[in-house]
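One chain of protein is taken out of this complex; the other chains stay put.
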Amino acid sequence: MNENVVLRVFSKLLIPFILLFGLYVQTHGDYGPGGGFQAGVIFASAFVLYGLVFGIGNARRVVPPRLTLILSASGVLIFAGVGVAAMLMGGNYLEYAAFADGTATGNHVGIWLVEIGVGVTVSAVMIAIFTSFAGRPR
Amino acid sequence: MLDVIGHYNYWIAIALMMVGLNMIISRPNLVKKLVGLNIFQTAVFLLYITMGKVAGGTAPIVKAGLAIYSNPLPSVLILTAIVVTVATTAVGLALIVRIKDAYGSIEEDELMDRAKDETPS
Partner (left out) sequence: MIFAVPDVLLLALVLATAFAIDRLRNLVAVVMLLGLYSLLMALVWVVLDAVDVAFTEAAVGAGITTILMLAAIALTAREEKSRPGVSWAALAVVMATGAALVYATVDMPLMGSPDAPVHHHVAPRYIVEMRNEIGVPNMVTAVLASYRGYDTLGETTVIFTAGISVFLLLGRGRRRKDDDDQPEGGS
């Protein structure tokens, strides 16, 4: 597929929009359908498209496997860390209301942070799994 | 008299579940088994989401002027279940690739024959 000019040009145009849509889904999950799980998969799909069109070697240069490993762990750490932060601010574990005196605002902040953790883990894991399968010698 | 439309989704869920179960237990190909597992899981999702639907309700996103919402809880459970499904599928596929590398086949009966040959008696 490496010689196909139309695919290369078109996917280069498409990838920024997929990433932008992923960011929209990530940050807009509290108002409409969406959230960390979906955004993570959409983010990863941009990478999958890049890997399919430009070859897995180039894709691995864009997102090195070590980076996906670190990111997938740090997403879980963000989620768990938000819980610990809530404890430090005087609430129970994962009781986001502790972030602000007004219950609703604290919850909004907490949900937003937690969704980022989910999104980071899901996208990094999906990228890692794709790289593992696609980069294996036939 | 049994309400057919009212039970239709449950019956489709059961039919899908049985198609998946049949693929898991009677197809020797490991990829086909995994596909069957996927279909089985989707059938469970259908059962849950069907129970969450309220006639005349809308999607559970608050908007002024709307009073009836479908149950958000099944959506939450199934949303996470779908992502777990892809995780289990990925691990299963990775295992199949390794089985192919080690034994040269992904057909269950051939693998069983290989295992029988290799067992020291």
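Note that the chains take the letters A and B in the order they are written out, and that residue 1 is the start of every chain.
As a working rule, contacts are C-beta pairs under 8 Å (C-beta built on N, C-alpha and C of every residue); 3 or more make two chains touch, one makes a residue touch a chain.
From a predicted model like this one, the values you see are computed outputs, not experimental measurements.
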Quickly run down the residues of chain B that touch the omitted chain. 2-3, 5-12, 14-23, 25-29, 31-32, 34-36, 38-39, 42, 45-46, 49-63, 68-76, 78-80, 82-91, 93-98, 100, 106-107, 110
Which residue numbers on chain A touch the omitted chain? 25, 29-35, 37-38, 41-42, 44-45, 48, 56-57, 60-61, 64-65, 68-69, 72-73, 75-76, 79-80, 83, 94, 96-97, 103-105, 107-108, 110-111, 114-115, 117-118, 121-122, 124-126, 128-138
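Throughout what follows, only the chains that are shown with their structure count from here on.
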Centre-of-Cα separation between chain B and chain A, whole angstrom: 24
With touch defined as at the start, can you tell me which chain A residues reach chain B in the complex? 31-33, 37, 41, 122, 125-126, 129, 132-133, 136
Which residues, counting only chain B, touch chain A once they are in their complex? 59, 61, 79-80, 82-83, 86-87, 90, 93-94, 97
